[in-house]
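A single protein chain has been omitted from the complex, and every remaining protein chain is retained in its original position.
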Amino acid sequence: MWKWLHPYAKGEATYKLLGAWLPWLSGLAAVLMTVGLVWGLFYAPPDYQQGDSYRIIFIHVPAAMFSMGAYTGMAIAALIALVWQIRTAEWAIAAIAPVGAVLTFVALFTGAVWGKPMWGTWWEWDARLTSELILLFLYIGVLALYYAFNDARTGAKAAAILSLVGVVNVPIIHFSVYWWNSLHQGATITKFEKPSMPPEMLIPLLISIAGFLFLTAALVTQRLRNEILKQELHRPWAQQQLGVEVNHGV
Amino acid sequence: MNNASTWQLISCIMRRDLAVALRRRSDIINPLLFVVIVVTLFPLAVGPGPDILGRIATGVIWVAALLSALLGSERLFRDDFLDGSLEQLVLLPAPLPALALGKIIVHWLLSGLPLVILAPLCALLLKLPVDAWGVLMLTLLVGTPMLSAMTAVGAALTVSLGRGGALLSLLLLPLFIPLLIFAAAAVESTLVGTSAYGQVLLLAGLMLLTLTLAPLAVAAAIRVSVN
Partner (left out) sequence: MAFDSWQEAIWMGGYGFYVWLSFGVSLLAIGVLVVHGLLTRKKLATMAVQEKQRKQRLARRQQQERELRSATTE
């Protein structure tokens, strides 16, 4: 593992590796998302209960999945950053957090808009929506802490500790919110997903989920590349990457 | 290093913290007054009818407790950080998480325990039925150590920032949610006449988990903040 990991702990090698991945990731994201969303929007059959409003699922479920997946990823990066002191992992926290926050916002927004025709209200204290809202607060907290310090290194480490504290708490918060919801549930509870989905709906959903996976990866890659350049701006290779002539002489 | 000296160190640090904190009594009393004042504001805002007040009493008392925990949190490490004794703490020949746990316990003795004692007064003001007072105090007794521990994590993370107040509340309040939910549910179930046993046990389990893990996080955060 060390042999493989070690060169990528250095900025330049990681930057170039990520650069090689980026076109593939963004290309796959674009293709899969277009196919999945267009299929879901126009070709999948309408739901027998919710009519065409259920089509929001093709964006809501993938966004919700990867909003939580990104938090796990961020926590793993935080663990690597704290245990092995790898700086790339510290920067990965700053790269993942905004992506995760936007995905959380998307899940929250689509959930709320979906709630309007389903429950008749823009905001319902539904367990899933509530825990997405709390997840958004957690992301904002990590980002705020990361950028609160004058010294970038201290900020990254503090944010890493906070992400780990958060990831221990996320299951507890999740469980408590679901439990709270079951205590207070009114008559308005509708399940977002049915236990079994016909394949005409499931296949576009799976394609859309795969598309969001690559979208998340591509966005994180893009931001991580930026973060590496920002931290290594004084190095000649970084300046070269940004199109500045080096060794030009004075 | 033998065990006796570690214990001596920890108890010495705890006694010192207690002495320092008791010298500045306003820092202890102000968060408690804050709770009482917040509790006073609610009947003025929603009306003094016992039906409304009794229903929201637990929630109001607990939210006030969460906010007052944030108010008193800077006291935990700020002065030690400014006069350099936090660095000395890191250098002591005792495990830093154990010292952190000592600090958490002292903080709880001065912020959580008074709140438990104050709870009947708040419950009286908010017209909470008397049979629920015991459970309310029990949830506070089990829940406030968790508050102290989590607050210590946040305070240790933000201690090197000049003013971490607003940031601290952003970091900590989402993490307090499970505590709030289970504590409120425990009192609620007493009010409707069922046993609050399960919720209180759950809170106790969470408290043990928090008191085990939080000192580790506090120690890591102190190391980051001091360097």
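Each chain carries a letter (A and B) given by its place in the written order, and its residues are counted from 1.
Operating definition for what follows: contacts are C-beta pairs under 8 Å (C-beta built on N, C-alpha and C of every residue); 3 or more make two chains touch, one makes a residue touch a chain.
What you are looking at is a predicted structure, and each value in this text was computed from that prediction instead of being measured.
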Contacts of the hidden chain among displayed chains: A
Residue among A:A44, A:I96, A:L133 or A:A159 that touches the chain left out of view: A:A44
Touching the absent chain when the full complex is considered, from A:L25, A:A63 or A:A148: A:A63
Subunit A residues that touch the omitted chain in the full complex: 37, 41-46, 51-53, 55-56, 59-60, 63, 98-99, 102, 105-106, 109-110, 113-114, 116-117, 215, 219, 222-223, 225-226, 229-230, 233-234, 238-239, 242-244, 250
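The rule is short, and it goes like this: only the chains that are shown with their structure count from here on.
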Separation of mean Cα positions, subunit B and subunit A [Å, integer]: 32
Residues of subunit A that touch subunit B when the two form their complex: 82, 134, 137-138, 140-141, 144-145, 148-149, 154, 157-158, 161-162, 164-166, 168-169, 172-173, 175-177, 179-180, 183
Complex contact set, residues of subunit B against subunit A: 153, 157-158, 160-161, 164, 167, 170-171, 173-175, 177-178, 181-182, 185, 188, 206, 213, 217, 220-221, 224-225, 227
